[in-house]
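To start, the structure under review is shown below, and the notes come after it.
For this view, one protein chain was removed and the others were kept in their places.
For chain A:
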Amino acid sequence: MKIDPTIKEDLKEYFKDRMRLVKEKVIITSAYELSDQEKKTIISSLGLPNGKIEYKVDTRLVAGVIITYGSKIIDVSLKGQLQNFKHILYESA
């Protein structure tokens, strides 16, 4: 099925914009409500873009944060550290 070239170009642009939004989307999940100072610390430490950042709270993390930036995930939560420790225990003799 042949598509009209202009419609094809419009679709390409639309999908590029959507992908850019997804790539640039930042979600910061913390164990408690972060203060403004903590938020600034995180943004400046990671060099995150000044776009829209979403903040979520998940008490199951115990402490620390999980930062999702596009397809990247940075886990500095206490729960994540415990999971790493568990895998080390699996692999130990």
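Everything that follows uses one rule, which is that a contact is a pair of C-beta atoms (placed from the backbone, for glycine too) under 8 Å apart; a residue touches a chain by one contact, two chains touch by 3 or more; residues count from 1.
Basically, contacts and distances are computed from a predicted model.
Chosen from "ABC transporter permease", "ATP synthase subunit b", "Phosphate-specific transport system accessory protein PhoU" or "Aspartate carbamoyltransferase", the protein name that UniProt gives for the omitted chain reads "ATP synthase subunit b".
Residues of chain A in contact with the chain left out of this view: 30-32, 38, 41-42, 45-48, 59-60, 62-65, 67, 69, 72, 74, 76-79, 81-83, 85-86, 89-90.
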